[in-house]
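Yeah, one chain of the complex is gone here, protein chain that is, but the others are all in their spots.
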Amino acid sequence: MRRRLVDQLVTANRILANEGIIRGFGHVSVRDPETETVLISQSRSPAFVTEGDILELTLDGEVLDDDRTTYLENVIHRAIYRARPDVNAVVHHHAESVIPFAITDVEMRPVTHKGMMFYDGVPKFDDYDEERGYLIATEAEGERMAENLGDHRAQLLAGHGANTVGGSLKEAICVTYNFVLNARNQLDGESLGEITFAPESESMVRTTVEEAELSDGVVERLWEYLSRQLPERSK
Amino acid sequence: MRRRLVDQLVTANRILANEGIIRGFGHVSVRDPETETVLISQSRSPAFVTEGDILELTLDGEVLDDDRTTYLENVIHRAIYRARPDVNAVVHHHAESVIPFAITDVEMRPVTHKGMMFYDGVPKFDDYDEERGYLIATEAEGERMAENLGDHRAQLLAGHGANTVGGSLKEAICVTYNFVLNARNQLDGESLGEITFAPESESMVRTTVEEAELSDGVVERLWEYLSRQLPERSK
Amino acid sequence: MRRRLVDQLVTANRILANEGIIRGFGHVSVRDPETETVLISQSRSPAFVTEGDILELTLDGEVLDDDRTTYLENVIHRAIYRARPDVNAVVHHHAESVIPFAITDVEMRPVTHKGMMFYDGVPKFDDYDEERGYLIATEAEGERMAENLGDHRAQLLAGHGANTVGGSLKEAICVTYNFVLNARNQLDGESLGEITFAPESESMVRTTVEEAELSDGVVERLWEYLSRQLPERSK
Partner (left out) sequence: MRRRLVDQLVTANRILANEGIIRGFGHVSVRDPETETVLISQSRSPAFVTEGDILELTLDGEVLDDDRTTYLENVIHRAIYRARPDVNAVVHHHAESVIPFAITDVEMRPVTHKGMMFYDGVPKFDDYDEERGYLIATEAEGERMAENLGDHRAQLLAGHGANTVGGSLKEAICVTYNFVLNARNQLDGESLGEITFAPESESMVRTTVEEAELSDGVVERLWEYLSRQLPERSK
């Protein structure tokens, strides 16, 4: 299982880079449920991550059996895993279409069937430590950030970017992809006219999201699609 | 003829993916007029469709001589073919420039000579089954959707995307391409100032659309252009 | 000289396609001053034009020594060459950034040093023949269109696109490139705030445009830049 998780994590890194969701900066991690540890790359651009870059991290931030260090903001991942047993993968990014919602008070809301997976709202965290700037670097900031996320699938970070989560790595990629897409669609729609947002009825959500847009088949089909867009790796 | 239709359908799938009109999700079909059946891929991303993926579907939704299944929303195609004897190809998509018109009340109207093929209006369907979400999945939804389409060339699906149709597969690609383009142009124009929409006089439409923009020569030239943009397939 | 003009015309066709200024439709021509005839491709997408596609056309529209035909709107080129002895190259296109100005009443005006070559204004033609639609197809339309162009470097065609001209093919490419760029910049600026347009003083125009932005050196440098962006041609 560890081997499969590492392989998927390398692919997830490359997908996020190839789709322009992470350009140089940002990170993705996966939880290994057998060891209750976090797999994440050492501090480098996701575009270049290979198997040899993956580190194992405890939920308290200790890198196991290795001298290398991971991203400064690794607390983002650990705080979410501690607070959310249902979450097994986390993406932290600053996608271009998402930033407008991170820097204004306009609420991000579902505009299409794909966006409906965010029907219960997208909270925004802005309670940064004064002395640590617009970064999530301390354990206390991480705790407050995870509390703000609550049981949602996505969270905006004021003046910074967003976190998106999933029950698996493939689901987290699907959630992230549709989060970025809903942001783009809402942004374009707001510039055109008054938006009619997607309905929030329970039955609508169940059939649209659970039975379709986040079903195993659709999650798998998106993963296949995004993987096959990847350029050949020149080793 | 069947062989030629299958070949064209594979190319149409790849064109829609290559132009970014369908990214991962969406579908295209063609009617075989000899058998009155529908040719459509099994459920997979149009970017990867090959000859072996094409299934034959009756207008009632039965897959002939095959155990594989096609897209969940295949009723979209069948309902349109049942209602529109003049239509022999259907594209269902969620192109980025089109979504703003699907999520606001701003009417899509022709802004250029290319867009003039939509001179008789673009209806919008929003009468989804409550229990099926923002998807077109039941026969009844399909019937209502086809009735909303009427005899138009394109139709918006509220909070979802659009359908575009043609008398042939090449014409449907031309209609789809110009629909996405008119949406982009109108979107940009609306952000700049008050638009002067294209005239709707009968003579204007006849000379601009029938004798030029949807003439065999132009439809063929666009198909050649889009086909030659396709990357080499690595078999 | 004829050989050099043909070579340049093939390159100009490919540049316009590669820069996305002409996607499938649109055309470029050059005047051979020795024969007072027009060199222009047969009716096909500029992306694919090769030496063998170039036809020779009289100013009255006769194709010399060839059975093939050129673009429906070839009158655009001929009417301009007849009216403007200083013009030796014409580009007709529908670039995405230009369309918003063709479909609204917002005037296109210079916003940067590059755009200053349009300091004397960009007229807009909208006097189409009722029975010919939003196309320039008759000699009479061409005459009116050329009159509207006057002695300017660029002209908008209402609901359609634009024409740009130059004293040479390389200059016309430079004018076209900066026309599309000024449109993009003005469009973005209008969405942000009130624009301070470029000054129109004679000395400013002379030093900025004549001595710099349209000087031989800059025109040549842009041509070299755009030519070297072209993908290898797979013959």
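Order of writing sets the labels: A, B and C. Residues in every chain begin at 1.
As a convention for this text, a contact is a pair of C-beta atoms (placed from the backbone, for glycine too) under 8 Å apart; a residue touches a chain by one contact, two chains touch by 3 or more.
Not measured: the values here are computed from a predicted model.
Considering the entire complex, the omitted chain makes contact with A, C. The chain not shown here is touched by just one of C:Arg82, C:Lys124 or C:Arg184, and that residue is C:Arg184. Across C:Leu64, C:Ala140, C:Ile195 or C:Leu230, the residue that sits in touch with the chain not pictured is C:Ile195.
Within the set A:Ala89, A:Val111 or A:Leu187, the residue that contacts the chain not displayed is A:Leu187.
Although one chain is hidden here, its contacts on chain C can still be listed: residues 111-114, 116, 184-186, 188-189, 191-198, 201, 203-209, 211-212, 217, 221-222, 224-226, 228-229. Although one chain is not displayed, its contacts with chain A can still be listed: residues 23-25, 43-45, 47-48, 72, 94, 96-97, 99-106, 130-135, 158-161, 187, 190-191.
Please note the rule applied: only the chains that are shown with their structure count from here on.
Between chain A and chain B the centroid-to-centroid distance comes to 33 Å (mean Cα coordinates, whole Å).
Averaging C-alpha coordinates per chain places the centre of chain A 46 Å away from that of chain C.
For chain B, residues that reach two or more other chains under the stated contact definition are 191.
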